[in-house]
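One protein chain is absent from this view; the other protein chains keep their places.
Chain IDs A, B and C follow the sequence of writing; residue 1 opens each chain.
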């Protein structure tokens, strides 16, 4: 069985493991107050080209999202598209901190300026929560990406309406190296108040880098991290991994591999006439597959069944990662051809 | 500079690192639903001699404690000694989940049966929280340990009073191999409702094993883990480390090294006439040091200043770990002698 | 200015005031543990015909709803229609207790069995909240009511799916005396797990009676009341008011007056050719009014503008109460005719 189920099926990319090994016996302070975290933080500031940001290393994506929401006052709420990770796949972690998520439809996993404006317009008094933050992710849950003009317009809208813009960057590297992307890491920082650059899904064992630009959101962030279970005693473990990922832009290299492999898969499916649920330029693709064929594929591959398309077809999700090799794609291609042949004969 | 500040100054013990390396490219399901976690879980059940327990791997000690408290109803409270980790060093993480900690004095970091009974007796109606859980740690914050008769009596008291007993085992292995200890891992399970076996402070990069014996506390625990930021996407990372630590009882071996090194330090201090703030048989010791001498020590060693003893003396904490070597102790001994000599000359 | 804005514009109905006056100097225990609350509770049990229920008097509708949600475990969620009071008009009070509201479209303010089933079907694992309660209100936010077959089917669906059914009865009396209603108070109790009978909007100064049928939800409810700011020191104040409202079924009489007056208003509007946003048989009606005419009406009457209908028309809400008199309706009728005449002349 080979798995295209997600981008966290393996351990870490070799450079990350090596960095952990080579630093293993050096003694450091705990809880992220070590030289590795500091250097990694400096490196991120440098890459972004902004020294006036705060960088914190947290254990995962849900922790990162929860921490961002904890910056709100009790009656303040966050606006998210229906499909937003915080709205669906975090077991109510945001609500567990007391905050309401105001959901809007979105389009292709992306929020629109109109939706943001409407929410603010409709929340008129103290009987309703006060919208205060917009949550977006890039790449989105559907693998789609935001373009510069979109992000800028959303950010400007947020500023006009007194909202913070938060970007969930679990797959930010995949977005940054996607075909057609016109956003740089610096842009991401310029056009958000706070965001995170994910590593868990990009070759690290775990860990994300939270980046806070808005000065109002900076104070005492480490208190929130500790309170909300997002800090490791051996905080260095995340700093060291980021050091490895940032060196020679390995984080972009890893993401590029993931994207290319996924797009190769997409090409294969398209060549064979498959349709897609959504067009995505990153490391997740969503082919629509005949149910009989799907059974065959599932006999050798682990993939995600995203939902029913019609009585005979299923929307599926294939994900590639830093670890996906050309040979994996080649093999799948051959298997797929064979499965199709068997189906035709049947 | 050498650090005796804590037992999480280094990375992981070599067997743990090797396990991560050797399994790195195997694909598994995410979020702890992999074969490594499953096998590690089975191994723990075997070691405890109880198949009817649930085992979950969580990211750290604060997460583990928070999860235990989340099992309470909103108006239920947990009883802890003043010095309890949840009461002092977790940034109000328990209260952040809505629960009150009822603090009692304790003795040497340990709770007494009388204190538990008094709390229950004094909480008489719905204007007060309802005591429902007792929090203890073994070893305690002072490095002291519970003895079998004590734990049994506390557990029986809890059962009589309708309380859950939860044991924070951040340094449980250190307790189990301490001189004078008469508790086995099985006893810990028999005389608590839920506890965790810590690995972060015992040679892992991170991770603790939550062990739930009481059937009432078992359902839907993974929901709490996800909601409270305690689950890694690559959950395998913790399972793999536990596999390495459990093999040949390496977790006990690591703890034994930590204890022996700390007790060697204690012996050194005692030989030289130093007094101790508290008598502890595990990997933390608390010598009382003259302030001038302390300055000298601090020029070469990182240690924790626990508090003021008197105008001229400070209570200090020295911690050893799996990584502490005989040569570190030897070197410290020589430095200490030299420092003392310098002081006398002055 | 006369207000049709809501059913809580005046103080209390005279019988309620008199009851407060006549009992004023009798000394009682505090916090609802008095004879008035006890008698009122007994009377409610009698009217429902079920002695095996728990009755608690709370300060208002939001408190009642919050308390119901507090019965859930941290990861459990409540299903509500989009327009549900808890979802829109309680400033995130439910989320503030940590629980997610899963919103569904609903129809005419009512939830459908299919929607409940779909939500349960789509919440498949521990990465999502666990649906555990269904929230409905009767009458709904749109003044519509549930019929016996509907409620029964929803309740049975809940039982099949392991969900609690909670009914917000802020305007329950209005529903029970609405034309076409086929539900009795006993039915409401039989086909829910927990509900409240509202008094704030039915002639009391404040207060609602929480009625718990499901044994699992009964224990320690008073702890939740105290913790969630829903208990008065002079708890008797609510018990005494309920005694007055229950005597000779005054609560139904009050609601009947409110409904009849609102339906008279509706008749007037219909006779004059106005259309309605929704058809409702209780004390709230939603006429669609030309904007110019609306300005005229607003010069003498306070009403709620519910939303825009089209560029020239507004959806409005008129509410009647126990205090609305025939003469108020008559006067409005005459004013309305005059306003229309003026408009035509213009």
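FYI, contacts are C-beta pairs under 8 Å (C-beta built on N, C-alpha and C of every residue); 3 or more make two chains touch, one makes a residue touch a chain.
Computed from a predicted structure; not experimentally measured.
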Option touching the unshown chain, where A:227, A:241, A:283 or A:321 are the choices: A:227
Residue in contact with the excluded chain [from A:98, A:169, A:207 or A:281]: A:98
Omitted-chain contact residue, chosen from C:63, C:109 or C:131: C:63
Among C:23, C:259 or C:280, the residue in touch with the chain that has been omitted: C:23
Residues of chain B (touch criterion as defined above) contacting the omitted chain: 74-75, 77, 88-92, 95-101, 103, 126-129
Touching residues on chain C - with respect to the absent chain: 1-3, 5-6, 8-12, 14, 17, 20-21, 23-30, 59-63, 66, 90-93, 96-97, 200-201, 205-206, 223, 226-234, 236-237, 302, 323
Missing-chain contacts mapped onto chain A: 31, 70, 73-75, 97-98, 126-127, 129-130, 220, 222-227
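Convention: only the chains that are shown with their structure count from here on.
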Chain B and chain C: spacing of chain centres that average the CA atoms, whole Å: 51
Centre-to-centre distance between chain B and chain A (centres being mean Cα positions), rounded to whole Å: 34
Junction residues of chain C, two or more chains touched: 74-75, 97-98, 126-127, 129
